[in-house]
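All protein chains but one are shown at their positions in the complex.
Our next item is chain A:
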Amino acid sequence: MKPLLITSGTVVSAAGRGLAETADALRARRSGLAPCDFAGIAVGFAGVVRGVQAHRIGGSDPRFDCRNNRLADMALTTDGFDEAVAQARAFYGPERIAVVLGTSTSGILSAEDAYARADPATGALPPSFDQARTHDLFSLPRFVAARLALDGPLLSVSNACASSSRAFVDARHWLETGLCDAVVVGGADSLCRMTLRGFDSLGLVAPDRARPCDAGRRGISVGEGAGFMLLEREGARPGARTMARWLGYGVSSDGHHMSTPDPEARGAIRAMLEALRHAGLDPSEIDYVNLHGTGTIANDAMEDLAVHAVFGDAVPCASTKGWTGHTLGASGIVEALFSVLMMRDGFLAGCLGVEIVDPMFRSHVLTGNRAATPRAIMSNAFGFGGTNCSLVFGAA
């Protein structure tokens, strides 16, 4: 594919608010995970973003107020992202900038709260509950577009934990057909009772911090996060700075099981090979693979098999979920920005908290940080339903 420019980006996770804090935490190998006490649920560790609950959303429509949009608003107002979008808007016109975002649960916490406050006699939900503008999946792009004063077409992508990765692909389809000149791409997922209880019911939450790729890994830590990028065509807007380039993508399904990855990793391998083909790169031209690396036994073993099948043991790979926990549908955009930071600042982040790399693994797992000048990074995301997405990013 013809590379698209990333002209602005912002990220918020337990690792930090904004690019500077995040880069600092990555370099200092400082985890944002802490024992989970969200909504009174003590399930392992969680990657809570500080200040979400107290954050007040901007914009003119308070009906969009919910935890997920607060988290999104924190990101929009960090790293000068909203100002960068305003400049693009002035150049292209508001109707020429689309908003394509991924989320798996949007503002479902508001629906959970509404059920908790239902009238005990009638079961009626409180009239203040605005389902469309909080809980609904489309709430996120509607809020973000309103907040950034954009008037281009909107899309909510909800492919479980691959949501905000897959959103890049859908954004490109709209850009390439000329439907728009720029896209705000990314997504947000925020903590809620459902995902904490749900992953716990599947026995997938680690009692300790998530330790992807460790021989003794015991599952995920649930996290929350939001991130956005502005995608534009090369040379379309004079003066636009290039933060990084988006070079390629591969998308596939497992066709295997709703919540267990294909042990043969056929879908993951296909996604990675297609991403390389799209980017026009050989495996040896990838400098680092940012693993989906959730910390579950099955995911990490499957992904090691897939990475080894594509790259052998030549390319260093690691998961950053030891910093953030699994930010679910936001993990794609969060880790896309981590990848951009590694290329910008010249380092590779190795897995956090690993004592012994799983001895069955054959790929080249990094367990410490390394100074490097990565020019191309692949970032993987896989989700329930057997959905896979690999993205390749290039240095500016």
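Here is the rule we use: contacts are C-beta pairs under 8 Å (C-beta built on N, C-alpha and C of every residue); 3 or more make two chains touch, one makes a residue touch a chain; residues count from 1.
The definition used in the following text is that contacts and distances are computed from a predicted model.
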- prompt: According to its UniProt record, what is the protein name of the omitted chain, chosen from "Malonate transporter subunit MadL", "sn-glycerol-3-phosphate import ATP-binding protein UgpC", "Phenylacetate-CoA oxygenase" or "Beta-ketoacyl synthase-like N-terminal domain-containing protein"?
  reply: "Beta-ketoacyl synthase-like N-terminal domain-containing protein"
Task: Using the definition of touch stated at the top, determine which of A:Asp214, A:Asp254 or A:Glu335 touches the missing chain.
output: A:Asp254
Query: Taking the entire complex into account, which one of A:Ala145, A:Val184 or A:Leu247 touches the absent chain?
result: A:Ala145
- line: Full-complex touch with the removed chain, picking from A:Ala116, A:Ala215, A:Ile297 or A:Ile356, is A:Ala116
- prompt: Pick from A:Glu83, A:Glu176 or A:Asp313: which residue touches the chain that isn't shown?
  reply: A:Glu176
- prompt: Taking the full complex into account, what residues of chain A touch the chain not shown?
  reply: 41, 95, 104, 111-112, 114-116, 118, 123-125, 129, 131-132, 136-138, 142, 145, 151-160, 166, 169-170, 172-174, 176-177, 179, 193-194, 197-202, 251-259, 266-267, 270, 383-387
